[in-house]
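Removed: one protein chain of the complex. Kept in place: all other protein chains.
Every chain is named by a letter (A and B) in the order it is written, and numbering of its residues begins at 1.
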Amino acid sequence: MNIPSLTFLDFQPVLPALLLAVGGIVLLLTEVFQSAATINRAYQSMVALAFSAVAGAVAAATTLEPAREVFLGFGVSDPFSGAVTVLVCVGLGLSVLVSAGFLRHRNAERGEFYALLLFAGAGMSLLAMSNEFITLFINLEVMSVSTYALSAWLRRGTRPSEAGFKYFILGAFSAAILVYGASLLYGATGTTKLSELAGLLPAAVASNPGLTYLGAGLVAVGLAFKVAAVPFHMWTPDVYEGAPTPVSALMSAGVKATAFASLVRVFLPFAQDLGPNHAQLMTYAFAALALLTMVVGNLMALPQRNVKRMLAYSSVAHAGYLLLGVAALFARPTGGEGPLAVTPLLAGAEGAARQQTLQAILFYLLAYTVTSLGSFGALAALERREDEPRGTAWDLEKFAGLSQRKPGWALAMAAMMLSLGGIPPTVGFMGKLFIFRAAVDAGLVWLAVAGVLASAAGVYYYLRVVVYMYMRPSQDGVTVPERQWTTELALVLSTAAVVLLGVAPGTLSAWLGKASVLFSQ
Amino acid sequence: MTPLAPYLPIAAVLGVAGVLAVAISAIATFLGPKRFDPVKFDTFECGNEPIGSARQRFAVKFYVVALLFIVFDVEAVFLYPWAVNFKALGWFGYMEMVVFAATVVVGLIYVWKKGALELES
Partner (left out) sequence: MIPLTHHLILAAVLFCIGMAGVLVRRNALVVFMSIELMLNAANLTFLAFARDRADAAGHASAFFIIAVAAAEAAIGLAIVISVFRSRGTINMDELRTLRN
């Protein structure tokens, strides 16, 4: 019998996830072991923040270590997964800061909330490392089940439970599709490990094309639901609107980022090992998905007067730009003719082009994470809990004249809107620049042009918020909730990140470039 | 037809059961006496008088217990393959299982302290 042997080297890469999980357990137990009369919950957000920070620091310190398989090939530890984990921890930390003020204002602060956030973070980190379908499925579910519960967290009114329910139904539906696809791929190739899949795919396509294509297609659909690509985006606006604002922020940042990470990890073997025809097919498939997602996301966001819903559709549109990057990743770079089917990943000119594209995707994910958390953070600072059951808490009118009432909040929100719109000098502009350049380099000029046009349409509805804040008089009798220092700290941090990285992206972008390495056989 | 051969007994059982069911119902319908009176319409003709409706809602706390049972029950599935290979997996497997059990116990402690196991509150 074959006894598995694991060493410390296997456990070291999952240390960030373990830290997050332990943090969650600590919060759960301290919550129930305090007596109800004297309970003090002020420490909880700080504990959650500390665990996210330490996990992020550990991940950052080990990101650039050489790529290797861990846990007998069920997972991989590569710079890419390390960078995604850092990103998740950044999103988690900001989200905890926003949550603290948000929940205190609603008297809904509990240890379980932060525990669920940390468990979701652990699932995200492990999802980025998963290199086997069942492992991937489990981690996807760890992440999703936590976010289902988080999105139904608030009990006031009918919205939160409806959001949680819709998210749960479509999330579970997509997960079932994904795992059925994985079972078909297992049938076609005899393995669930992605590293073995790469070598077995050509034979599987030759002998069992139906099973292979159907399996891959279903897995793609399952992941497309998670990244909210059109036409699998229907749940996004409802869920983002109904969920507590800090949770919507985490969903748009962390969940999306890690779903993209596993999309890349799962489908690169298909583009890489099946020859130019398949690479082209996949490029076109993802290009079509990107085009549809960019156009529909932006068009649906245009008429929204509910800012939270607008941000939800905007997150769909941003998934479109990221898909553009993914399509570019699968495309052959221009001028790269010849028998490319045997080119190993990250070798030669094509490898360099891929690394650059991966870097663009990572940078965009980071840009979107800080911007999205900042914009949802500003929204969380502004929304009054008494408006929530009626759904008027996020009206555009609430932003009217904000620059006079709360100049700091208005400035932060303006920076976020410029960044989402892709206007310099913000990180959103740099992100779009990198992504569109990667698409042009990969020969997808038409798609890049479509992306630029779509984002130009997007500028309209982002700037509308800025216009309301700076040029409309404030309505009479509209008050804003009291200040929460944690939320304001999150706003300061994300605004600083958005502007600084927009002006000087060099260091970080270089680091992400070095981290754009995927494990390959 | 060989691949279908194992299903033959099932088909036979299904056939016999179907014929029997139809036959018994038909015989009862055609030959049985039909007398309707209030006693006949009772839920139990000879037994206790029914009290209230059976379609009451049950207290939702039973649902929590049922769910907790399912969750902990399914965790036990993972103990079985380990128990079968206990000797072969050795200390490493034992330690892994201790960690696994510890996480389940943390869940149990949480549920217990939260008061979800108390039916009468």
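Following the convention adopted for this analysis, a contact is a pair of C-beta atoms (placed from the backbone, for glycine too) under 8 Å apart; a residue touches a chain by one contact, two chains touch by 3 or more.
All figures in this text were calculated on a predicted structure; none of them were measured in a lab.
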item: Per the touch definition above, residue among A:51, A:148 or A:213 touching the missing chain; value: A:148
item: Hidden partner chain, touching residue among A:169, A:203 or A:471; value: A:169
item: From A:79, A:111, A:242 or A:297, residue that would touch the chain that is not displayed; value: A:242
item: Residues belonging to subunit A that touch the chain removed from view; value: 133-134, 137-138, 141, 145, 148-149, 152, 155, 157-159, 161-166, 168-169, 172-173, 175-177, 179-180, 182-184, 186-187, 190-192, 237-238, 241-242, 304, 309, 391
item: Missing-chain contacts mapped onto subunit B; value: 3, 6-7, 60, 63, 67, 70-71, 73-75, 77-78, 81
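Just so we're on the same page, only the chains that are shown with their structure count from here on.
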item: Where subunit A and subunit B are represented by their mean Cα positions, the distance between them in whole Å; value: 40
item: Sites on subunit A touched by subunit B in the complex; value: 1, 3-6, 25, 28-29, 32-33
item: Contacting residues of subunit B [partner subunit A, same complex]; value: 85, 88-90, 92, 103, 106, 109-110, 113-114
